[in-house]
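One protein chain is absent from this view; the other protein chains keep their places.
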Amino acid sequence: MTVEQNNKQKFLEEIEPGDEFSGFLAIRRKDIKEWDGKFRLELELGDRSMSLPAVIWDDVEKWENDLEVGDVLKVQGVLTTYRGSVQFKLKEFEKTDGSVWNPELFIPVTEKDRRQLIRDIREVIDSLTDEYLCELLNLFFRDTEFLARFGTAPGGKAWHHVYIGGLLEHTVGVLRLCKAAAEGRKDINHDLLYTAAILHDVGKIDEYEITTNIDFSDEGRLIGHLIQGDRMIRDMTGKIKGFPERINMLLSHLILSHQGHKEYGSPVVPMIAEGIILYYADEMDSKLNAFKRIKGKKSNIGSTWSEYVKLMERFFYLDNKDDSEH
Amino acid sequence: MTVEQNNKQKFLEEIEPGDEFSGFLAIRRKDIKEWDGKFRLELELGDRSMSLPAVIWDDVEKWENDLEVGDVLKVQGVLTTYRGSVQFKLKEFEKTDGSVWNPELFIPVTEKDRRQLIRDIREVIDSLTDEYLCELLNLFFRDTEFLARFGTAPGGKAWHHVYIGGLLEHTVGVLRLCKAAAEGRKDINHDLLYTAAILHDVGKIDEYEITTNIDFSDEGRLIGHLIQGDRMIRDMTGKIKGFPERINMLLSHLILSHQGHKEYGSPVVPMIAEGIILYYADEMDSKLNAFKRIKGKKSNIGSTWSEYVKLMERFFYLDNKDDSEH
Amino acid sequence: MTVEQNNKQKFLEEIEPGDEFSGFLAIRRKDIKEWDGKFRLELELGDRSMSLPAVIWDDVEKWENDLEVGDVLKVQGVLTTYRGSVQFKLKEFEKTDGSVWNPELFIPVTEKDRRQLIRDIREVIDSLTDEYLCELLNLFFRDTEFLARFGTAPGGKAWHHVYIGGLLEHTVGVLRLCKAAAEGRKDINHDLLYTAAILHDVGKIDEYEITTNIDFSDEGRLIGHLIQGDRMIRDMTGKIKGFPERINMLLSHLILSHQGHKEYGSPVVPMIAEGIILYYADEMDSKLNAFKRIKGKKSNIGSTWSEYVKLMERFFYLDNKDDSEH
Amino acid sequence: MTVEQNNKQKFLEEIEPGDEFSGFLAIRRKDIKEWDGKFRLELELGDRSMSLPAVIWDDVEKWENDLEVGDVLKVQGVLTTYRGSVQFKLKEFEKTDGSVWNPELFIPVTEKDRRQLIRDIREVIDSLTDEYLCELLNLFFRDTEFLARFGTAPGGKAWHHVYIGGLLEHTVGVLRLCKAAAEGRKDINHDLLYTAAILHDVGKIDEYEITTNIDFSDEGRLIGHLIQGDRMIRDMTGKIKGFPERINMLLSHLILSHQGHKEYGSPVVPMIAEGIILYYADEMDSKLNAFKRIKGKKSNIGSTWSEYVKLMERFFYLDNKDDSEH
Amino acid sequence: MTVEQNNKQKFLEEIEPGDEFSGFLAIRRKDIKEWDGKFRLELELGDRSMSLPAVIWDDVEKWENDLEVGDVLKVQGVLTTYRGSVQFKLKEFEKTDGSVWNPELFIPVTEKDRRQLIRDIREVIDSLTDEYLCELLNLFFRDTEFLARFGTAPGGKAWHHVYIGGLLEHTVGVLRLCKAAAEGRKDINHDLLYTAAILHDVGKIDEYEITTNIDFSDEGRLIGHLIQGDRMIRDMTGKIKGFPERINMLLSHLILSHQGHKEYGSPVVPMIAEGIILYYADEMDSKLNAFKRIKGKKSNIGSTWSEYVKLMERFFYLDNKDDSEH
Partner (left out) sequence: MTVEQNNKQKFLEEIEPGDEFSGFLAIRRKDIKEWDGKFRLELELGDRSMSLPAVIWDDVEKWENDLEVGDVLKVQGVLTTYRGSVQFKLKEFEKTDGSVWNPELFIPVTEKDRRQLIRDIREVIDSLTDEYLCELLNLFFRDTEFLARFGTAPGGKAWHHVYIGGLLEHTVGVLRLCKAAAEGRKDINHDLLYTAAILHDVGKIDEYEITTNIDFSDEGRLIGHLIQGDRMIRDMTGKIKGFPERINMLLSHLILSHQGHKEYGSPVVPMIAEGIILYYADEMDSKLNAFKRIKGKKSNIGSTWSEYVKLMERFFYLDNKDDSEH
């Protein structure tokens, strides 16, 4: 059975008390508890839809040592209610390793069609007239392994595009805004801008690690996706004979400056028009996605106002229910 | 002879030493000087292309009292050189008032076709499905007097779109970006966003005064174009029977929050998705125009790097000469 | 029986275990709990003095749907103790609407005499020599409905004057400081300053909603009391024939700039001397009231130092017990 | 002849071309110039009203060594015009030292009656009920030497109260505002507040040096008037037997915290109500004085708007000409 | 029995369930609880190694009034387990006062040899050539009472050197860095710099109070250790005949400016080279100690990354386990 087949399973939010369930669940929390001298292991098991409590009563000491938060169990069991709350009653389970399950079981996935998004990028690549930039992009986007990683990576860990495929979705969003901004402007190097838009966050495939959740890699925290991305690109341009040094420098400048301000982590600020466009396009697309994420949070659904959003120091007004009425 | 006819004249930068010149020139500077007991009035006279020194030798006392910086003279004279520098030698002149000349003689004008820009806006107005917003916009854009003022106003005094027609050009630029950003997004109220984009800076027609240069009006400094614009719009919505209060409130919110941050002068920050789009679209369009202005400054032409741009705390890299070569 | 009569009731902090209680209580919290298959509704009921737990054992499903946090119940019951903690035992209750109870049952009220505060304002109005400003103020302060709202509104939601009548108390406090500051200064427009002081926060009557607590209205968050107040005032000056445009502009400027800094929400900063006075008077009065509120918090009573006050990034020293001794 | 008598002389702005002048003038600028092998010393000589150019033609080398900017000359001469500009023609002059002239010849002086200001302070001192604070203040204000220095010191070098007597005028201004703010508040230690108000800037008598202009002393820059003032006060309280340590500490706290914020130079921020009042009273009085200074600047007289005021990042609106008209 | 002898006791982390324990324990928390009409007092008792729950069942009312958090009990008892958690079972206890126990039982102590640290300081003192500074330092460091306080004081309450002896350890650390920085620099006043390094935080002996934990004194919060230290030093220099005023001023400047920036609490910023050195040496030593503290926190041990460190707005990378391996 392939990994793909392994991963056809129902989501927890789809099953009801009394239903049997068989599949992979991740350990989200682990506690050792004691009552009258007897110990038990209380777990929280989850997939990407929700989490449920479950208890291991036997061989507690062994399992306490063997299991860690983040491990994935292959389980068989049934959904029950106990004193008013729903639990997952384990019948059988075994610990598995990452080779047999798919992170998409545990992490949300973009709602967009990822194949179409890749096609959108390829279409722009094909439209470029600069042969060097075109070759550079093709070195990336004709490499299957790269495509797999680029199509899986998230756009962030907690703020925007925090799901599998988020990087790809965000990249196309930024690219689209850059095209609109550049349209009709003769003083813009279109090919350079679009190349930078496509590659601006490419370092995120190394900045994050996805297992049963999204987290920073050590290098992601210590170096950051701007530098990581710039290195990938320079490794690639180094392979292209005659790649113009000036374009190489400007492309680096765009990658490094796209956070727009030093305090946001760009070692240099945008000093060319293409950099201005890229920065604002990036900001707009990521903020809009963050807004959408906030609006969709369970705690906000049905409210006129969102909870306080610390990162943007404001509440958001969510109530557009009668937009269609007036 | 109409004002229009009055204002067909050559620009100073088009004439050469020895040429006769007849037309309107603005007083840019005025100094009283003395030599061996004799006084003279040294002026700097200019149109929008450049300024030149000129001297009044007779009736000095009278003219010193009569003439102020900002006054416009109807002059006849000739371009001469004196000790290596070019001067304008006055033969005849008389002071005029604002009824006979056109500010466009003294202030730069957008290079865009303003009629087309108005058509671009009207096209969007016609595409709206919300009848109230449509009516609101038509109350503005079918009013000839408003159109005259809106088409003449600048986008700013010193930073971006600092020319006649700048407001109109900027408005269309922002509108275009908003449309690109909103395209395909179902959670956006398109009509509301486009209305706000079209009217976001409408207060600038009162914030600035244009005579022989662009300056703030008293109210512009003491109140500011956000509030000025919001007032105009509310005066208008008050005339539309049944205009929905909630849309009125959200439109106000968009106008008031479009500077994006309190420290930039918005009394409230954007709390709806449309506000996020409008803010970044506004920033992008104005920054790109400022970049263009800087690139075109005489002191920067031919340089690889711009002078230091204090407002953005950086130098700009101007040298894209071989963009077309590689 | 009138609303007033309805609202003669003891406060919870005045009654003891064993006492009967009859009156209006607000629902401050609501939880559904289950034990051995039986559900109960746990409420927290309160007036402005304190809150107590209470339980509904019957028709739980019905009441869970019918009751929301913020609803007001007309209750009859008795104070009991259960396992060491005090509870309110419900005998009878019915849900009521806002027409029969007074918010003052649930929200604290200024300790000052509100009639006297109104007289203080009227006295200043009567002392003005500018007939237009005098008429403007009378249009507000001779309108009974306005007076009712102005006398009830709070000065804030959480920081200063957070009680019914707080706006009125704060207004008089600011007015008094402005008078002291302006006294003897000939370069100050006294009438303008006092008018602005009286009206500076008038928008707060729309910014907040008071029910069983104080909260922002939607418009309060999206527009803010500076603009809301400015609109009220301009609506009024529009009704006064011949109201001087320059004074209208300066009054607007004072209202809009009274937060003193853009980052505090003023779209323009004070540019006239009257604005400097108003800003500091407002700051001083509100900070002193906040200090008093902090000092009076239950958690701070008896302490030498307050808890950490985040908004002002400091602890406050509260121990002035021997001020009278030395 | 006493210093006082020495210093009865006309101000430069009062004399006309052709008039003789005899008195003390300060050297504001000094330049050595050469023409055709001959050297001359060009000076700018001034009193507090204005400055004029003057030339020394003889013994140039000697005078170049002997005279420095800031020196005061006792001069006899006549006002002349030369090539259109007014000069002072020196007939006789000698260099003097500080014992024979009065700084008030060269530095502006408060327009207020300083004796009355001292009386205002003394009146408050006499009204205090706290015997220790009363004694403390009397130790200062019954000391003739202290009074002379306190009555002469400026309130600042360039921003507010930049004249002789400025400290005294400012102190009374702050005291008056503190009294208004404290009036009727029972939770305020009035005696402590008024003592702090009177002494809050006492360190400025050491922070500045006044000669022919106002400048910082070395200690003023390296230590600052907060610490300097606190030291003076503690030296004094150390002389008062039984001075309560707690009041000593709170008084120090008020002196040290009166700039209100660490970034303004207060090592601690106000943590008691009296500190809040003192800070805002100080801010209001100094800002109003700065406003007045700006309004009175020659370059601003007659303008609707002031020049840009960098320290407050704004223009000021100066045009209240028709305040009395409407 | 002396205090020293009293304080030979095991630490809680060294004893096991079943062990008897006799010694001093501090009350870290106190709660009154009720069950079935019977009240009990739940305490948390601790030494510097850890805390444990304990219960008082008898005379509850009396003890509730008598005992406060921070009190120290002399206890006899035994370590037991109850329902899976460890408790301390009290057999006998009595309340004690601060004269019989040593704060080192309750607060961590530097791991460095404090006698050696004092010797390090004395060695530098002996090496100075400036007799006045030498005498000043000796007045401090030959005073036994001062030495006892200086050797006991902490370097801080929560951030760096938060243990007994921390001030001493930090002082030597800063001194060592200053010496390295000054080495070979002729434009540095070495004696002045080393004196300032030794005394820079001397005010902390008054800023903090140590009992069973470290806390700010009232004066510490209201005045702060910069001013407190400066006062101590000036009191001392006042006792030294002929102490040069200029050095006194510069030493004050160094003490007052050593936080480096106004927003960090220095009323003046460093304006001499010695101040630059002192500031950075202080920053480096305290930040390194804070890093070490964070690394040693129980919650961080074994982790690659620290918890988020708010004060420095970052995570720290802790994993240098294989530094020796590569």
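The first chain written gets the first letter, and so on, giving A, B, C, D and E; residue counts start at 1 in each chain.
Everything below uses one rule, namely that a contact is a pair of C-beta atoms (placed from the backbone, for glycine too) under 8 Å apart; a residue touches a chain by one contact, two chains touch by 3 or more.
Since the model is a prediction, treat every value here as computed from it, not as a measurement.
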Which displayed chains the unshown chain touches: A, B, D, E
Touching the absent chain when the full complex is considered, from A:K8, A:K33, A:K262 or A:K297: A:K262
Chain not shown: contacting residue from E:L12, E:L136 or E:I247: E:I247
Contact with the hidden chain (one of E:K74, E:R122, E:R234 or E:K295): E:K295
Chain not shown, touching residues in chain D: 33-37, 39, 218, 221-222
Interface with the unshown chain - residue positions in chain A: 218-219, 221-224, 226-227, 230-231, 234, 249-250, 252-253, 256, 262-268, 271
Absent chain, residues of chain E that touch it: 130, 132, 176-177, 179-181, 183, 185, 187, 189, 192, 244, 246-247, 253, 269, 271-273, 276-277, 280-281, 283-284, 287-288, 291-292, 295, 312-317, 320, 322-323, 326
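Here is the rule we go by: only the chains that are shown with their structure count from here on.
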Centroid comparison with chain E (C-alpha atoms), farthest chain: B
Cα-centroid distance, chain A relative to chain B, in whole angstrom: 44
Intercentroid distance (Cα basis), chain E paired with chain B, Å: 63
Interface hub residues of chain E, defined as touching at least two other chains: 218, 221-222
Every chain pair meeting the contact rule: A-B, A-C, A-E, B-C, B-D, C-D, C-E, D-E
